[in-house]
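Please find one structure pasted underneath; my questions will follow.
Only a single protein chain was left out; the remaining protein chains are all shown in position.
Let's look at chain A:
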Amino acid sequence: MPEIKVTPLGAGQDVGRSCILVSIGGKNIMLDCGMHMGYNDDRRFPDFSYITQNGRLTDFLDCLIISHFHLDHCGALPYMSEMVGYDGPIYMTHPTKAICPILLEDFRKITVDKKGETNFFTSQMIKDCMKKVIPLNLHQTVQVDDELEIKAYYAGHVLGAAMVHIKVGSESVVYTGDYNMTPDRHLGAAWIDKCRPDILISESTYATTIRDSKRCRERDFLKKVHESIERGGKVLIPVFALGRAQELCILLETFWERMNLKAPIYFSTGLTEKANHYYKLFITWTNQKIRKTFVQRNMFEFKHIKAFDRSYADNPGPMVVFATPGMLHAGQSLQIFKKWAGNEKNMVIMPGYCVQGTIGHKILNGQRKLEMEGRAQNGPLLDVKLQVEYMSFSAHADAKGIMQLIRMAEPRNMLLVHGEAVKMEFLKGKIEQEFSIDCYMPANGETTTVTTNPSVPVDISLNLLKREMALGGPLPDPKKPRTMHGTLIMKENSLKLVSSEQALKELGLNEHQLRFTCHVQLQDPHSDADTLHRIYTHLKSVLKGYTIQHLPDGTVIVESIVIKVSSSAEDSNTKVLLLSWSYQVIIEPLLKKSFLYPAVLANPPLKSDVISSFWVQTLLQFPDSNKHCGITES
């Protein structure tokens, strides 16, 4: 049976990283290659030993697809391609290709330089890995090879995030990566057509949540900023160049305008340049509103937001500053943080996840005294007195979102990864009930095999069709298939169903008939003709409803089975019955009358055996027969 296999790599209940293997139509595809951010040792990398115990992965994978630039989806990419070894194609969208190496390099710097780790990928490895990348455009079918094709769909979530459709022959799989179904200020909502994949693969992390509205998250952000400004404090917002930064800027600008606020808002220049550069490249990836704004004017020509100069950090009074990098691990944002940390009127708002080893990670874990390299304010430790706020703006689909996506794509099966089965039984039941499809939830390291039902379209000859229709009965429909007889001819790329006679004609072959024969011995003192007559009479009484004829040429015919009687050469009292039947004989109606039928059904023997034992049974009931009668096969 054709089947698709899906295995989320990883162990146990690990939910920190995505790396999924799919085997479809003889092809092996890896979906995402994420790093687990919670571990410091080899457990942070996916366990590739599932694919092969040693050696490179190139021979085992047809391609690798990366859904978006978050580290839990691409963090292990350089490790996999350069340290384990993979030289095949790596697919990702254009924005992902542009942004991935920056995040990977940042991540590498933090891990190696700050934490002093040694078994990690190098800058050169990141560069070499990215050389293997083939960029994808939305809705464009890409032939990976003769049989495997892939297509990217818009996923929302972050700039460049894609859902991917994978097709081999008539089997297909869609992998969602991370996505969201409600648009936000700078990204649209995920969209896919009714592609009806055999399996839709999605994360289950947020599948059992109901998301608080975007407005409330924004409200919380504005409330915190406003409260700090009102008491004369300074607010630092460390951001990555792209994404949330633009959203938060637009939000503050609107708010400042509405409330007629005067405190300055600054945006560090490095950020502006980079962001403008990326937006120009990837304008099609943002939503309508941003596109309109960008077309009308420069993204960052805000009324209330100005370019930052490092000297401003020492100015008195309230202000808001957006600065990179986002995790406070180096550069301008860290410098500003050091200056402002000692004042409890100030605030730092962390809008996203921070990698272990960064200052951002430490303060989000409640650390209030920090070791600083280089100059510190007073003494070796930095006292963190300012208010630390952690806010999550990332856009994820929730329970409702998953149902919406399933409605859109109409998959034949659903598969959820990274969840605990006992915590998802309700969702599984809900999906199965509403859509009448199976919902699978493999644990990490466990393989799910989904049997597919690929349809094979075949043309049928008009004659055959007419003949079948003439047989009567109900018209065939998808819920009530009808079996029929015909011959399948495969010629070049076409499949054709024709009647047997037509097939033989086309092939220039003569039809042959197979006739089976068997001999049954009987003890009967009568003459050959009399024995035959007695058999005839007996059969007529036992097999009512069947056509039984006694022909003048010395044969008895039951339907199309021929019976002849002759005397044995050695002993005239031993009669030998010759039974012969063609392969086409429909023996079942006869069989059904005999008590052998259940046995026949249970162990379908060769037709000749059936006939033989049937005849033995029938003849054993023959009134004068000697119970010892054997069978000789010919």
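The criterion applied here is as follows: a residue touches a chain if its C-beta (ideal position, glycine included) is under 8 Å from a C-beta of that chain, and two chains touch if they have at least 3 such contacts; residues count from 1.
Throughout what follows, contacts and distances are computed from a predicted model.
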Between "WD repeat domain 73", "Carboxypeptidase Y-deficient", "dolichyl-diphosphooligosaccharide--protein glycotransferase" or "RecA-like N-terminal domain-containing protein", choose the name on the UniProt record of the chain that's been left out. "WD repeat domain 73"
Among A:His277, A:Lys369 or A:Lys423, which one touches the chain that has been omitted from the display? A:Lys423
One chain is left out of this view; which of A:Lys115, A:Arg196 or A:Arg219 touches it in the full complex? A:Arg219
Touch criterion as defined above, residue of A:Asp32, A:Glu82 or A:Glu389 at the omitted chain: A:Glu389
Interface residues of chain A toward the undisplayed chain are 206, 208-213, 215-220, 222-223, 226, 254-255, 258-259, 364-366, 387-392, 398-400, 403, 422-427, 429-430, 433
